[in-house]
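Structure incoming, see below.
Just one protein chain is left out here, and the rest sit where they should.
What follows is chain A.
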Amino acid sequence: MRQTFPVRLGAAEESLIAQLKAAGADQAAERVTVAGLPTRRVEAYHYTDLKTLLRAIPPLAQAANEASGTALRVPGAYALSIVNGAVLNAATAPEGVKVGKTHGGVLTNRDDVIVSVSNALATETLSLDLKGAIEQVVQIDHRIEGEAGHVADATKIFVADDSSVVVLETFSGSDAAHVGNHATYLALGKNAVVTHVTIDLSGRATSHFATNEYHLADGAQLRTLVIHAGAGLARTHLFPKMEGEGAHADVTGLNLVSDGQHSDITMETQHAVPYTSSQPLFKSITRGRSKSVVQGKLIVARDAQKTDAKFMHQGLMLSDEAEILSKPELEIYADDVVCGHGSTCGKLDEDSLFYLLSRGIPKAEAETILVRGFIAELIDPIEDEALNEALQGIVDGWLLGN
């Protein structure tokens, strides 16, 4: 049942409605007018109340005059840039990588404001067709530059049957009150093996939203790693869909949150056919007065027998004031499945710490070793050495307070 009385609209909603109308997206504008930004009463936004957290939507970003350069350089990677929503021409693409530009949104429509705004406002779309065993990491470097701006950019990636690739998306830019709305649609062909790493390194003043939609054909193997380590408010919404027998997804993510930050990873995985599996594993590390949210929903269709899926969230609190919130949900319509969820939360283990100290390792270094150990499960499977090192660098930098 939908409430019918009108909601009171704030400044953020007013700007958003105007932007949607100007883009000719009347339906999306109407939806925001009627419902407003989602509050805690909307299930999927229960812990990330956008009405409270998102007080303003800046004007749509103009083309950038200057760009700051990538926030994460990975030696050997082939890098493309999307600056303020515009796809920049890049160096010659490696073999098997076809770069193109199209128009419009890339996400499947659903009742979600971030998704509908993305589909309404994304204009230039980066399209990548990937084929064969691609050795080079393909990096898409998203940046929002200049004064505070609202950016909706979109990327559509097709990975051909039997192909393999590592796609890295980085998000950064000037430290202004940007609102970034980034959409990625990634389709994996039969037996494709894909690693998709997305890292938010935006400035603290920025609000970062990303929606990643995955479609896995027979035998496709996906590993995702979302890292939130920048924006004051960050939310990544993951929609993996297992559409072919034998498909498997390791859906992983890491919220690194410091004082004043709010990071949210929300996942909704659909097992649509029999014999698919997924292993969602998320970790949160918090310090100061901060909030980390991880929500994970597993939906198993009626004939998706033999589904094997387990959602796990582990939190590590480096301060007492932080909040780690965890919400697992199972929606299972098949009867012959192995599904589960679990979550844990704690501080650094005192006995482990003492063991390291007793071997002569000073406290700060010992803590770093333990934190690295805590997230090793997420970083270690990233096999590209340069990327692995870059990820480790982000974590180490965060620990040092950057």
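A few comments on the model shown:
Here, a residue touches a chain if its C-beta (ideal position, glycine included) is under 8 Å from a C-beta of that chain, and two chains touch if they have at least 3 such contacts; residues count from 1.
By definition in this document, contacts and distances are computed from a predicted model.
According to its UniProt record, the chain left out of view corresponds to "Cysteine desulfurase" among "Cysteine desulfurase", "Methylphosphonate degradation complex, subunit phnH", "Lipid-transfer protein" or "Cytochrome d ubiquinol oxidase subunit II". The omitted chain makes contact with just one of the residues A:Ala160, A:Ala176, A:Leu318 or A:Leu356: A:Leu356. When the omitted chain is restored, the residue from A:Ala160, A:Ile369 or A:Leu399 that touches it is A:Ile369. Contact between chain A and the absent chain runs through residues 350-352, 354-363, 365-366, 369-370, 372-377.
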